[in-house]
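First up is the structure itself, then whatever we jot down about it.
In this view, the complex is presented without one of its protein chains, the others remaining in place.
Should a chain be cited, it is by its letter among A and B, assigned in written order, with residues numbered from 1 in that chain.
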Amino acid sequence: MTSMIGQRKSRFRLNRLDGILMVGLVAAAGWMWYRSAIGVAYRWDWPQALSTVFATGDAGETPFFLTGIYATLRLSLWGAVLASILGVLIGVGRYAGGRTLRMFCGTYIQILRNIPPLVFIFIFYFFISSQLMPLLGLDALFSRPAEEASGWQRFLFGPPALWENLVSGVLCISFISAAYIAEVVRAGLAAIPRGQWEAGESLGIPVLDRYRFVIFPQALARIAPPLTGQYISLVKDSSIVSLISVQELTFVGSEIANSSGLLFEVWLLVAFVYFLLCLSLSILLRQVERRMTRHFHQFA
Amino acid sequence: MIGLFRRPWVRRALSNWIQPAAIAGILVFAVMRGAENINYRWQWYRVDDFLFTSENGAWAAGPLVQGLFVTLEISVLSLILTLVIGLATALLRLSSSVVGRGLARGYLELIRNTPLLIQLYVMYFVLGPILGWGQTTTAIACLAAFQGAYTSEIFRAGLRTIPRGQVEAGDSLGLTRLDNYRYVILPQVLRNMLPPLTNEAVSLVKNSSIVSVIAIFDLTTQGRNLIADTFLTFEIWLTVAAIYLAVTLALSTAAAMAERRRAGA
Partner (left out) sequence: MSGDTPSIIAFEDVSKWFGTFQVLRDVDLSIGEGECVVICGPSGSGKSTLIRCINRLETHDRGTVRVHGVPLGPGERLPRELRGKIGMVFQSFNLFPHMTVLRNLALAPMRNLGMDKEKAEETALSYLERVHIGDQAEKYPDQLSGGQQQRVAIARALCMQPDILLFDEPTSSLDPEMIREVLDVIFELTDSGITMVCVTHEMGFARKVSDRVVFMDHGEIVESAAPDTFFDAPREERTRAFLNQILHYEASA
C-alpha cells in the first residue's frame, strides 16, 4: 500500500500550491471583512458581548451562560452513563441473545440509527412528557419542594427546578447514543475470534467468567477507539435537545443572542466553547484509552 | 414456495425491511394503546390527506410529500457539494503543501469538534448575512461543510490504497497522466468508495432534518407545522419517521448490495 500522491517533504518548504492557497485565504479574509464592516455594516462589540455573557445576576447568581455550560456537562455525563449501560445491554443482546432478543435489539439499532435524531427527539419528548414521566412517578419526585435537595445533589444534577428538564434531555440523547454504542459493542464482540470462546469453554471457565476475563477485556481494546468517537458525538448531539427546551448551552446561547442582539459574538462564543469541550474531551479520552489498552500491543 | 424464503435476496429483504417494520409496528401499537390510556384520540384517517390530496380527481402532493421533495433536493445538492469539499480536503491533506495540509486539518478539527446545530446557527446568523446567503444556500453549504469533513476520510482512504503497481502499469503502457487517472485510477477508486459514499448520502438525508430550525420547508418542518395546526402529534411524527426510515433504509440496502457485489467480484 503506497500512496500515489503525498510523498511528504520533511523539510519545511513552501511550493506553488502554498502560494495560491495563501493568496486565496487572504482574499477570502479580506472579502469577509469588507462584507461585514461595509456590506452589512455589523458593529462588532466583543467587550459588551463578554460582559453580557458573564454577567452575574442581580442576587449574585451564576451567570446564565455558565449555567448552560454546566447543564451541557451534566447532560453529557449522565447521558454517557445511561447510554453506555443501555448500549452494552443492547449490543450484547444483539450479539449473544436468543432469536427474539437479537431481533429486537437489531431493530432498535437499525431504527434509531436511521431516523433523524431531531425527529426522534420530537416524538420521544412528547412521549416522555405525556407518558413516561407519569408512569415512572417521576413527576412526583420532581414536584418535591426544592429545599430538600442537598448540596451534592445540586452539584450532580443542577437546580431542582430543572431536574425534569434534565431527565428529558438525558433520556433523549442516551436513547439515541445507545443505538450507536450497541453497534460498536456488537462489532467488537463479533471481532473476537471464535477460538477464544472455545479455549475458555474447553478449560471449563464458567460462562460469566469467560465474558469477564477473556472476552470483554479483548473486546474493550477494539471498542475503545470508536467508543471515544461516540462519546464526543454525544456531547455534540446534546445540543439538539435545546429544541425541546432543555436549558443547556445551545438553548442558553440562543436566549442570550436574541435578547442582547449580539448575534455574531454570542454564536461564535458558543461554538468556541463547544470546540474547547470536545477537543479537551477527545484528548482526555485518548489518554484514558491508551492507558487502558497498554497491554494490547498486538492490537495497537 | 418455501424455497422462496431461502433465496438470499428474499432473506436480505426480510431482515433489512420486514423485520424492523414488523417490530416497529408492534412498538407503534404499544404506543397507541398507551396513548389511548391518556385519552389520545387516534385519527390516522386524516393522515393520507397530508401525503396526497386530490382535487377534482387530480392528485397532488400533500404537505408531507412536498416536504420530502425539499428534503431530497437539499440532500442531493449538498451531496454534490460534499463530494467536492471531501475530495478537495483529501487532496490537500495528501498534498505536499504545508498551508494546504494545515488548512485541511483546521477545517476537520473545527467541524468534528462542534455540533452540527451550532454550525448551522453560526452559518445562518453570522456567515450567511456576511456573505449575503439565503436560507437554502446556507442550509446546503452547512450540510456539505459538515459531511465533507467525514467524506474526506473516505476519499483519503480510497486514494491511499491505490497500489503503486497500477500507476506504474498505466505509465509503462504509455498512457498520458490524465488518461491514466481517468481510465485506470479513478474507476478503481470509485468502485472501492461507492458503498461508503452511499452511507454518506444516508447521513445527509438524516442530518438534513436539522435545517428545519432555519425555516426551510423540508419534511420535518412540514411535520411540525401540521402538528401545530392539527394536534395529531403521534400520527404525524410517526408518519414522518416512517418516510425518513424508508429513504435511509433503501439507501443503506443499496449500499450493502453494492458492498456485497464488490466483495463478490
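One rule holds for everything that comes next: a residue touches a chain if its C-beta (ideal position, glycine included) is under 8 Å from a C-beta of that chain, and two chains touch if they have at least 3 such contacts.
Here the structure is a predicted model, which is why all the values come from computation and not from measurement.
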Worksheet item: Among the chains present, which touch the one that was left out?
Response: A
Worksheet, complete the sentence: Only one of A:F54, A:F213 or A:F272 touches the unshown chain, namely A:F213
Worksheet item: So that we can see where the missing chain sits, which residues of chain A does it touch?
Response: 193, 195-196, 198-199, 201-206, 209, 213-214, 217-218, 221, 295-298
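Simple rule for what comes next: only the chains that are shown with their structure count from here on.
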Fill in: Rounded Å distance between chain A and chain B, as computed from the means of their C-alpha atoms
21
Discussion item. Going by the contact rule set out above, which residues of chain B touch chain A in the complex?
Written reply: 15, 19-20, 23-24, 31, 34-35, 38, 40, 91, 94-100, 103, 109-110, 112-119, 121-122, 125-126, 129-132, 159-164, 167, 185, 202, 206-210, 212-213, 220, 223-224, 233-234, 237-238, 240-241, 244-245, 248-249, 252
Fill in: In the complex with chain B, residue positions of chain A that touch it
1-9, 12-15, 17-18, 21-22, 25, 32, 35-36, 39-40, 42, 103-104, 106-107, 110-111, 114-120, 122-123, 126-127, 130-131, 134, 232, 236-240, 242-243, 250, 253-254, 257, 263-264, 267-268, 270-271, 274-275, 278-279, 282
